[in-house]
Each structure stands twice: as C-alpha cells, then as structure tokens.
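Yeah, one chain of the complex is gone here, protein chain that is, but the others are all in their spots.
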Amino acid sequence: MPEVVVYSVGNRSQDQKRGLCKDITDAVMKHYGAPAEAVVVTLVETPKTDKAKAGVLFSEMPPR
Amino acid sequence: MPEVVVYSVGNRSQDQKRGLCKDITDAVMKHYGAPAEAVVVTLVETPKTDKAKAGVLFSEMPPR
Amino acid sequence: MPEVVVYSVGNRSQDQKRGLCKDITDAVMKHYGAPAEAVVVTLVETPKTDKAKAGVLFSEMPPR
Amino acid sequence: MPEVVVYSVGNRSQDQKRGLCKDITDAVMKHYGAPAEAVVVTLVETPKTDKAKAGVLFSEMPPR
Amino acid sequence: MPEVVVYSVGNRSQDQKRGLCKDITDAVMKHYGAPAEAVVVTLVETPKTDKAKAGVLFSEMPPR
Partner (left out) sequence: MPEVVVYSVGNRSQDQKRGLCKDITDAVMKHYGAPAEAVVVTLVETPKTDKAKAGVLFSEMPPR
C-alpha cells in the first residue's frame, strides 16, 4: 500500500507502461513516504469498444 | 469527472454498450449537472470464469 | 451484478443521489437485461481536497 | 452487496478461482451477516505486463 | 498484491472488520499461494445514503 489503479483506453507499449509505473511509484514514495516495495500499480486497459466519453464510445469517435 | 465504472459478466454487443454508456452519461448530466465531456464511463467485462455470485462461478452455474 | 461505482467530487443532495441511482439502474436493466434486484450502485463521493483534474486539486481551483 | 474485487497478476486455474471465490463469500457471510446471494466477487486478472511492484513490471522482474 | 477491495454499506464493528480481513487474507494465501505480507485488504464502507439496490437507496428502504 498505497495501491494505484490507472484506467485508460487502448493499448500502450511496454515502454509507456514501464515509464508510467516507474514515475507513479516515485511520486508515491516522494510525497507519501512509502517504501518502494509497498507501492503496487495496476494498469487497467479498456478496449475502445468498452469506454465512453461524453456518451460516445471511443471506438465510434470520429478521427481527430 | 464523474467517472463511472460498470462491472458486469460476459460479453455484451456493441449496441448494448453504446446504449448503456449513453444513458448513464445522460443520467449523470441530468442529476449531477455535469457537462457531457466530463463524464467518462468504463465498462469492465469479466469472463464468467472470473466472477462469482453466492460463492459459485458464473461459468459453473447450472443453466436456468 | 452488474455493479456500478460512480466517483464524483463534493457532496450531492439526497434528491440527486436518488435520481442518479434510479436512472443508472434503469439503464442497466434496459440495455443489459439485468433484473432490478441484481443492480447495485455505489456512490463514492470524494472531498474536493482529495481529487484533482489537470493536476490541480478541486479545493484549490479558482472559482469559475 | 457486499461486492468484492480482487486484483491479482497473471493467470490462475479454475480450481484456484473457484476456491478463492467460495472462501471469500463464506468470510463475508460469516463476519458481515450477508446472505449468500448478495455476495458478488469479481476477479480482475492483470497481465504481468500491466502491473508493477516497487516500480518494476512483473513481466520484467528477474526470476526468483 | 493481490489487493482486495470490499464495498459494503453501513458501519461494521471493529471485530467484524478484523475477522473479515483475516479470513480474506487467509483465503488469498491458501488459494493463490501469496505470502501474507503481500495481501492488502481495503474496506470501502459506503453510507446508506450513497448506495442503492434495485434503484432504491439503502437509506430509503422500508425496514424488513
């Protein structure tokens, strides 16, 4: 503890995941004083068909 | 914000997902006064092998 | 099941909560075909001091 | 209700999942006095590429 | 890890909480083979005004 859950859409590369987990862990250690091994980060990647913003599924949004 | 997470079992059709996200977003806008673009809905679909009710996995429930 | 969790900031009135839970439940019943008594909605109200958008706590945002 | 969500890494066997859901349900019934059919357990299995401890992804940890 | 989150309504006694956390931890150790110190259980107690079943807030349900 602390446990961090990140909900995002689509697929990220291994580099993106590694970097995000590392920096979030550092932030928790720095600000909350938690030891490294107590920090767990879970990435929940939701398919674009299963997530919506403003009532529109990401899979059905027009390309920007 | 607000963020809504819906945990369900099995697979829904795209029509079901679209309709649910749309109506939940409308409900949040209507009752909480949130602007559309602030409302994010995440659907977490759990396989029947990974969810249980009354201690029995959905994948092992007798057909009704 | 399904279970719905709504994360919002600040305090809502009982009327707002009642209306939101009712409409979300109706949406789940309509689109997912779930029976009423299977739908559970949990409202997680986070204090403005404990939630941030764009890196700024809601308690420290300038009034709009 | 209560609803229980278990976040773990990797893949478990059907026997492990069945046993865990059964025992967690029993624990909720015993200590909280909930009826069996009110207890829902959701298992969220995160791939080793999507979860980190101490800032290191499980997929990149050295074997122990 | 694993991390377990239990969403329930109302207030439980310290004895109930202690017992539930103990038994859930034992279940995770037994079935998933996790070491004790890796298991974290978080109890999220929602006020009866903030949780609904079948579209009705627990605070407004008729007494049974």
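Labels for the chains are A, B, C, D and E, by order of writing; each one numbers its residues from 1.
Simple rule for what comes next: a contact is a pair of C-beta atoms (placed from the backbone, for glycine too) under 8 Å apart; a residue touches a chain by one contact, two chains touch by 3 or more.
As the structure is a computational prediction, the values presented were derived from the model and not from experiment.
S.K.: Over the full complex, note down every shown chain the hidden chain is touching.
M.R.: Over the full assembly, the chain not pictured touches A, B, C, E.
S.K.: For a quick check of understanding: of E:17, E:31 or E:51, which residue touches the chain that isn't displayed?
M.R.: From the options E:17, E:31 or E:51, the contact with the absent chain belongs to E:17.
S.K.: Which residues does chain A use to touch the chain missing from this display?
M.R.: Residues touching the hidden chain, for chain A, are 1-9, 12, 16, 19-20, 23-24, 26-28, 30-32, 34, 51, 53.
S.K.: Touching the hidden chain in the full complex, which residues of chain C are there? Just list them.
M.R.: Residues in contact with the chain left out: 7, 44, 46, 49-57, 59-60.
S.K.: Contacts of chain E with the missing chain: which residues?
M.R.: Residues in contact with the chain left out: 3, 5, 14, 17-18, 21-22, 25-26, 36-37, 39-45.
Just so we're on the same page, only the chains that are shown with their structure count from here on.
S.K.: Based on which chains touch which, give the shortest step count from chain C to chain E.
M.R.: Minimum step count, chain C to chain E: 1.
S.K.: Give the chain pair, either C-D or A-D, that is connected by more C-beta contacts.
M.R.: A-D
S.K.: I want to confirm something about chain A and chain B. Since they are copies of the same sequence, is their interface symmetric in residue numbering (over half shared, so same) or not (under half, so different)?
M.R.: Looking at both copies, the contact residues mostly diverge.
S.K.: When the centre of a chain is set as the mean of its C-alpha atoms, what distance in Å lies between chain A and chain D?
M.R.: Result: the chain centres lie 19 Å from each other.
S.K.: Distance between chain A and chain E based on Cα centroids, please, to the nearest Å.
M.R.: Taking the average C-alpha coordinate of chain A and of chain E, the gap between them is 24 Å.
S.K.: So which bits of chain C are touching at least two other chains?
M.R.: Those would be 1, 3, 5, 17, 26, 40, 42.
S.K.: Return all touching chain pairs.
M.R.: A-B, A-D, A-E, B-C, B-D, C-D, C-E, D-E
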